[in-house]
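First the structure, in the form of structure tokens, and then the observations on it.
Here the complex is missing one protein chain, while the rest keep their positions.
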Amino acid sequence: MKYVDEFRDPEHARRLLAEIASRMASPALQARLPIRIMEVCGGHTHSIFRYGLEALLPEGLELIHGPGCPVCVLPRERVDDCLAIAAQPDVILTTFGDAMRVPGSRQSLQQAKAEGADVRMVYSPLDALQIARDNPDKRIVFFGLGFETTMPATAITLQQAAREGLGNFFLLCHHITIVPTLRALLDDDDVHVDAFIGPGHVSMVIGREPYAFIAEAYHKPFVISGFEPLDILQSILMLLNQLHEGKAAVENQYRRVVSAAGNAQAQQAVAEVFEPRERSAWRGLGEIEHSGVRLTSTYAAFDAERAFALPSQVVADPPDCRCGEVLKGQMRPQACPLFGSRCTPSHPMGALMVSSEGACAACFQYQRMDA
Amino acid sequence: MPTLLDDSHITLSHGAGGRAMRTLIETLFIEAFGNDELCRTEDQARLDLARLSAQGDRLAFTTDSYVIDPLEFPGGNIGSLAVNGTLNDLAVGGARPLYLSCAFIIEEGMAVSQLRRIVEAMREAARAAGVSIITGDTKVVPRGKGDGLFINTSGLGVVPQGLELAASRCEPGDRVVVSGTLGDHGAAILQARGELALASNLTSDCRSLHGLVQHMLAQTTEIKAMRDATRGGVAAILHEFAAASGRAIRVFEDSLPVKPEVRGVCEILGLDALHFANEGKLVAVVAQERADALVRAMRQHEAGRDACIIGEILEGPAGRVQIRTLMGSERLLDLPEGELLPRIC
Partner (left out) sequence: MCLGVPGEIIAIEDAGSLTAVVEISGVRRSVNLACVLAEGVPPESLLGQWVLVHVGFAMSLIDAEEARKTLELLAELQNLAAAGDPEVRD
């Protein structure tokens, strides 16, 4: 596959790993071990685990899997909201595949579907729009989640719905933003991170500028990275080079996809359809200000939060959940007392076991080896 | 002979035991499957034991039920699946498949034309494999209670004396061989369902494996175990082998044969071809020194063109399946929790 296979070449990987080892062996970096690099994107978490990259990195280099999986950080009360909507007899609830398995306080959307609720998986919000066109006598609600990568898709879909004057299409919005979350992590005294692997596809939309404060105010190196193993390894090398030189800058490793300004059309659509929400709840992290969006008043007619009565009752995780600590890098998944015993992918107790990109689920699935 | 001219759709009468059912059975099922035993229309099929004993010393017996959506898909339908699937379960035990039973549970309202196509596919599959469908049953359930059609087939075969294929025979160092590309059926079905609006030239790999198995057994006596990959994909078979043998298995990511289109479906949805269903592929464990020759022989057979070595048996720990990634690292190859759901991350 073009633009994929070249970036999975094992020979290039070996050379990158050798360079990484060489840089790590330098006195400057040896003096500040361990080096802790955080990534904040479920796709990076998945790639790192799928290719076993951590095992190939030298001692003293730690990868921390931050809050980059929107399915994992989905609060359970939001799932309850979806279930309340899906329980209406004239409603077809649509959402992405991996959101269907997240348990609410009582059950997941997949379980509700098994009990007869009309819940359908879609690959694209445009597919949900088509379902609305095909079923004029029903109300179709699209549960939209995801970071800035996915917001434009939802926004453009709503613009289309508005142009067509569709009265039976609604959005339950749970889009979240990464920058306030990064700031919250940087402001947290319990979080010790030396550098960041930046989210490649979020950046494809928002560009480089929003991250400038990370280098300027917090002096942390930040490299926007692609998702193939060579991309991630090259980004790690670029971060180590910065640390070695005592530099802190925002760099772009993913130049074939990400431009400095991001995607103007996508940004325009998002600005027209969404506005910031005062605060959003992140499962495992609590509330983060301005980390979510809702529909503007222009699009109020499409807002499921206005069209439906939602329980929105906060559901706390069990007290012995340690997801927050794992998300911040204070603890590795295996160190959580619930990991693999009371908390597994088939019965997840907390956020990070819920989706296959969650750090704990990925660790459980790929890494339960004694070696 | 009465015909079904007046009936375009199956009704509850066709399962009620009366004239309508009689007509359905005679004009559709017996007409298609026609053989001496079936045509005697007794309540049971009777088989000459002496003739069976002449072909081997053990009877192989297996059963499977088939539920699939959509009922018809590129490369086959529920009928061809029902015949080949059960035959393959017999074949991978080294048995010569001989007879099938076939039970239909039909949902009221099913189009007779569709049922006819399915039955004809079963006839074709049975004929190609040299087996007879010798007994059966027909039920019709009310609309909404049946998902179109469910089929159960049970199969009888005879295992030649001295042939013992079993996971317990796997030894460290043995090689794991697959007969062709991974995940074709699962990817084709996902596409055919239409929910994800993907299109390609993919077809299901539904086919009988008996001929290939016999070809392989003629090549070497050092084949330890064999299973056909179905639901759960090749990954599920590897887990079965590892658990049953008390050994571990390592597969090599760079040796896995995958069609470009299956790869495309996997990359788009964030899924793994090792977890996708197959319906015409087998996984075999063979002694290391015979593996290359076996693969060469398999490739000469139409059902084994893309055969290759994909892994090896390890000492332990018991039950573990791991993969050496493209990057050279080792990680677990786990079984998915349940249904394969596409990722957005």
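Order as written gives the chain letters A and B; numbering starts at 1 within each chain.
Here is the rule we use: contacts are C-beta pairs under 8 Å (C-beta built on N, C-alpha and C of every residue); 3 or more make two chains touch, one makes a residue touch a chain.
Computed from a predicted structure; not experimentally measured.
Colleague: Using the touch definition from the top, which of A:L126, A:A162, A:V191 or A:M331 touches the missing chain?
Modeller: Going through A:L126, A:A162, A:V191 or A:M331 one by one, A:L126 is the residue touching the chain not shown.
Colleague: Would you indicate which residue among B:E261, B:E279 or B:E312 is in contact with the undisplayed chain?
Modeller: B:E261
Colleague: Which listed residue, A:L182, A:L237 or A:L295, touches the chain dropped from view?
Modeller: Touching the chain that is not displayed is residue A:L237.
Colleague: Considering the whole complex rather than only what is displayed, give the residues of chain A touching the chain that is not shown.
Modeller: These residues of chain A touch the chain that is not shown: 1-4, 6-7, 12, 15-16, 18-19, 41-44, 68-70, 96, 123-127, 146-150, 152-153, 156, 160, 178, 199-202, 204-205, 208, 227, 230, 234, 237-238, 241, 249-253, 255-260, 263-266, 269.
Colleague: If the hidden chain were put back, which residues of chain B would touch it?
Modeller: 191, 197-202, 259-261, 263-265, 267-268, 270, 343-345
The rule is simple: only the chains that are shown with their structure count from here on.
Colleague: Give, as an integer number of Å, the spacing between the C-alpha centres of chain B and chain A.
Modeller: 38
Colleague: Using the touch definition from the top, list the residues of chain B that touch chain A in their complex.
Modeller: Touch list, chain B to chain A: 195-197, 254, 260, 263-264, 267-270, 317, 320, 322, 325-332, 334, 337-339, 341-345.
Colleague: If you look only at chain A, which of its residues touch chain B in the complex?
Modeller: On the chain A side, the touching residues are 1, 4, 8, 10, 13-14, 41-43, 45-46, 49-53, 55-56, 68-71, 96-101, 110, 120-123, 127, 145-146, 150, 229, 345-346, 355-357, 364-371.
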